[in-house]
Each structure stands twice: as C-alpha cells, then as structure tokens.
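Encoded as structure tokens, the structure appears first; notes follow it.
Only one protein chain is missing from this complex, and each of the others stays in its spot.
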Amino acid sequence: MNGPHDLGGQMGLGPVAPEKDEPYFHAEWEKRALGLTLSCGIFGAWTIDESRHARENIPPVTYLSASYYEIWIRALETLLERHGFASRAEIDAGHRQLEPAIPKRVLKADMVADVLARGGPCDRSVDAEPLFEPGDRVRTKNFNPQTHTRLPRYARAKTGAIEAVQGSFVFPDDNAHGKGENPQWVYTVVFDGAEIWGEDADPSLTVSIDAWESYLERV
Amino acid sequence: MNGPHDLGGQMGLGPVAPEKDEPYFHAEWEKRALGLTLSCGIFGAWTIDESRHARENIPPVTYLSASYYEIWIRALETLLERHGFASRAEIDAGHRQLEPAIPKRVLKADMVADVLARGGPCDRSVDAEPLFEPGDRVRTKNFNPQTHTRLPRYARAKTGAIEAVQGSFVFPDDNAHGKGENPQWVYTVVFDGAEIWGEDADPSLTVSIDAWESYLERV
Amino acid sequence: MHDHDHHDHHHDNRYTDMQARVRALETVLTQKGLIDPAAIDAIVETYETKIGPRNGAHVVAKSWVEPEFSEWLQTDATAAIASLGYTGRQGEHMRAVFNTPETHNLVVCTLCSCYPWAVLGLPPVWYKAPAYRSRAVIDPRAVLAEFGLVLPETRKIRVWDSTAELRYLVIPQRPEGTEGMDAPELAQLVSRDAMIGTALAGRPA
Partner (left out) sequence: MHDHDHHDHHHDNRYTDMQARVRALETVLTQKGLIDPAAIDAIVETYETKIGPRNGAHVVAKSWVEPEFSEWLQTDATAAIASLGYTGRQGEHMRAVFNTPETHNLVVCTLCSCYPWAVLGLPPVWYKAPAYRSRAVIDPRAVLAEFGLVLPETRKIRVWDSTAELRYLVIPQRPEGTEGMDAPELAQLVSRDAMIGTALAGRPA
C-alpha cells in the first residue's frame, strides 16, 4: 500500500537530528514494548509481513508523529484483536475479560536466549532457477496495491541492473495476507540516481533495493 | 517539493466523509481566515504560487491533521513574517510591535466587489508557438525538486497524449520563488489509468493533468 | 516523559484555539493599517450570499436548454460563463466538461484546493481534505460509491486533476423526464456535487 511508511523521497520531514550518546531506551515502557512485541510474535499467529502491514495501516498523522515503539504497540494491539488474543476494550480496561485464542507457543524466560539466537530465517528453496543473473537489465513493475508490498513507490517503473542473486525468500506481498509463503528469488537491483530522481539527482548517487522476482521484467 | 500536499495515490487517509448540508463555514474564525487571506494577498507582496508553496511547507503531521483554513492561516503567518508585515511574536502577543513593510495596496470594503469580480488572471502571452498539438504523444519529465512544482509525483515519467492547448500561463515553478513569471504554454495531458497506476488500475479510468510545456518531452 | 523531547520534533505547536489565533492576527494587522475588517465582512458576505453553486446551476441549466450556449461553453467557457455575470476570483480561466452516456467526469485538485469559486462558491471541506485528494485519482469508483453514486461498470471515468489555473465545471447530463421544464426549474436539479462530478443531476420530483 502507498501508506505513510513509504517514505523514500518524501520531503518536509525535518532534519535527521541524531542524538548524542543515545540510550537503548528512552522510557521504561519502550523496554516492555520491545519484549511484548517479540513475545507475541512467538505465538505463531501472524507473520512478520502481517505485522509490517499492520504498522503501515496506522493512520498517517499518527504514524508520522509516533515513536517507532508506539507504532509497534499500536500494530500489536491490532494483531492481538484480529487473532483473538486480546481486545482493545480489555486493554482499555486493563484486565482480562475474554478467553483468548490458543497460541502455538508462549515465550518463557528460559527460552529467550535460544529463540533470539535462532531468529526467524525466511529463506526457502524454490524449484525454478533464477530468471535473471548479475548484469541483466531489468525494469521494476508499476503497481499500486492496497495490500502489502516491499517495492517502494520511488522504485516503481524504473530501469536498473541486477547486481546479485541473493537467494530465494518468502514473498511478503502474499504472506502478509495469509496467502502462503510462495517463495521467490530475490535480487539486488541497482539504479542510477538519475533514473530514480531525474535530472537534478546527485550524479555520484546509486541506490539499490532488494526485489522479489515478480517485481521485475527484463528490459 | 514532494511535500505532504502531493496526495494523489496516497493511501490510508480514510473515507471521504461528505457532510450533509454542509455550511459555508464551521466556525467564526474560518470567515475571518478567508477574509484575511484574501486581504493580505492584495498587498502585492507575494504571488499565489508563493502562497501555495508556503502551505506545502507546513510539516506533514500538521498539514494532514489541519483543516484547510488552518493551513491557510499557518501559511499566511509565514508569508507575513517573510515579507515584513507581522512577526509571529506580534501575533503571539496579539498587538502591534514593529513598523510593517509598506504594501502596494490595502483592501478596503468598497474595493471588495471589484477585486473579487476581477480576480487574478494569470494567462500571459508568449512569443513562441506551442511545441505540441492535440494528439501528440508526450512523456512527463522525472524530477524531484525541493522547490515548488505543479507536476504531481504520480504523473512523473509517464506517457500520455496532448488533448488540448489551454493557453500560456505564468510558470509557477519559477514564480513561487521570485524568479519571474516566465510564462509557458499549458496543455491538458491525458493518461490511461494503467499508465499511471499499473496493472491493477481501473480499466475504465483516464486521468488528466494540466502541464506546463517544460514538464513535457515528445515521445 | 523525557523521550518526547527528541522524537516528537514534528509536532509544531498545535493551535489549540484557532478563534483566538485568528483574532490576534486580525487585531495586529488592523492596528498596522494593513487590513480593513469591514473588507473581511464584505468578502464573507459575498461568499455567503452571492457566489455559490446557484451560479453554476444557472450555467448548467442554460446549457441544457440553449444549444448555442452549450456550444459556447464547450469552445470558450470563460466567456460563456462571464456572459451570465460570473467572473473573477478562481474563475478566471474556466473549462466546462460534459458528461456523456459513455463518460463521467470527476474533478479534483490533488495538490491543493483549486476549485471554480466563481460558479460554485467556496469548496466543501471534503474537497480540500486528504481522503478525497488522495483517492479520487486512483480509485474514483470507490470514492463515488461513498457519495452514493454507483455508475455502470461500462461507464468510463475521466478524472481532471486541476494542476494549473484552469478551473473545471462538470456539466451533468440532463435528466430524463425534464422535457417540459424551463431553465430556472432545471437549475433546481443541479447540485454542487453534480458539478464536481460526485453526483448526477437530480430527477424531477
């Protein structure tokens, strides 16, 4: 979706403002937000792609003014409600009211080290050979779905070169919507700055994205 | 600029929510905001293009949550300060503190009918003949200036057809920045929905923009 | 909470009281002799009582009953509309676009709030708001449905994005069953929304 998250090339959002000696957390609730988000991800009820799409669906004014941990918490509430684990009314009330859905797993303290060290790899084998190889010229597709995609708006309908075949991975555009993992080859595609941004682009700039095979057409 | 105002194709902004029997104004201040904006425009200190750019430069979170009259007032404060008519400190204080710049004109009540009926035509003659004529295929340029432009992001680097030569008009991309009116021919350019939005576009859709000649290249 | 200091820098100060803010602005400018509050009154009165969608409805109804006027609208809308006395601010450069059985026209200004004031008056809030401006160009059928207007799937939709100083007036199709009506009666059937393209002309009662 062309949501508030798709920020590449937007203007008017101010200076970057790096913080000197930034702490890991700026408030106690950020620590709990991190832990809650990871813990609930372990339920096995939604994918990282579905959670990204829940974040993208936060209304733009809220999205653009929230800290990222707030974005996480808002999306987490959506996911918990959608999958029957907790309703907003319960969170508003601050205590349990309904019987929750049954998660596949619950994260206990003694599992944390192992779970974090394992992570969640999303490379998957595919039967087909890659359609493209390094050096091939490709054009990204033009589409504007209401649904989740990882092809940013600024990189649509642009011509670039395959730089690397990175492996085959879960396809988020499907996986975010419960349509299966449907893995595809992923390529690093590199574009001249001028192809992306036009005549006034920094001439020394190149930009790359990692693109699933179905985002690409041979030129 | 790719500011918060450039909304075509953005998603997540909610339903349209038309209001039944909508009144002309929703608060007394909106009436004064209308009159103030028009009155100050009469000073002759800035152009409509500069005022549009002042609105585009409102931070996105504010822009997207403000009513349009609030957008006008915020931009008006910027313009009044930039051109020496009133400072924010004065407006905060609510009374005059500094000697203002001298406007070219001040709008008095007895001038209103005439001023509104005259408007502000911005057609200007140019010496050159139009480069394009109806039926010509053209491609819009790709550019992403920090400055004002009236070529929306969704319509950049797209191929369409000249439908009409609409006349020659002040060029806002220059005029907004005090670089002169530099009039150009303006064309209505019509695009298939699929050219703009890609494969999933409504097949019955065509979209047109009004484009200054320098936005266009012959295909 | 101290974490608000650095990542909330996008929030500039919300004007909590627009009424007070605008009053202060008017006071300062009046004290400086830069504005005339009576001129503001006159502007407001003009748009509350003189310049509104009845102007446009007059244009539309006349085009329905007078083929020569309709022709003039097509070839020089600015002059044709001026002949009825509707001129001036945000109506300096008019174009009329005619709905047909094949094509429905819809007007939007994705970049700001351009609107043909001289014939329609001040724009409604939704016309200037992000939802309409973002969606009218990409998903017009869904937008029209929110106005209660469901067009046949075969009806083409032409969206006009007002990116320059041309201002567009949609001329809806004349409704059936209006053969005996005169222009003033017909004008009653022409709503503001019908002249933006978010409605059709009404049917006679």
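Per-chain numbering from 1; labels A, B and C assigned in written order.
Operating definition for what follows: contacts are C-beta pairs under 8 Å (C-beta built on N, C-alpha and C of every residue); 3 or more make two chains touch, one makes a residue touch a chain.
Worth saying up front: this structure is predicted, and the values here are computed from it rather than measured.
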Touch criterion as defined above, residue of A:11, A:126 or A:157 at the omitted chain: A:11
Positions on chain A contacted by the hidden chain, ascending: 5-11, 13-19, 22, 24-29, 31-36, 38-40, 43, 52, 55, 59-62, 64, 67-70, 73-74, 76-77, 80, 85-86, 90-96, 100, 103, 106-109, 111-113, 115-123, 150-152, 154-155, 166-167, 169-170, 186, 188, 190, 196-197, 201-202, 204-212
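The criterion applied here is as follows: only the chains that are shown with their structure count from here on.
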Chain occupying the middle, per Cα centroid: B
Computed distance of Cα centres, chain C from chain A, in Å: 39
Where chain B and chain C are represented by their mean Cα positions, the distance between them in whole Å: 15
Touching two or more other chains - residue numbers and ranges from chain A: 13-14, 60, 64-65, 144
Residue list for chain C, restricted to those that touch at least two other chains: 10-11, 130, 138
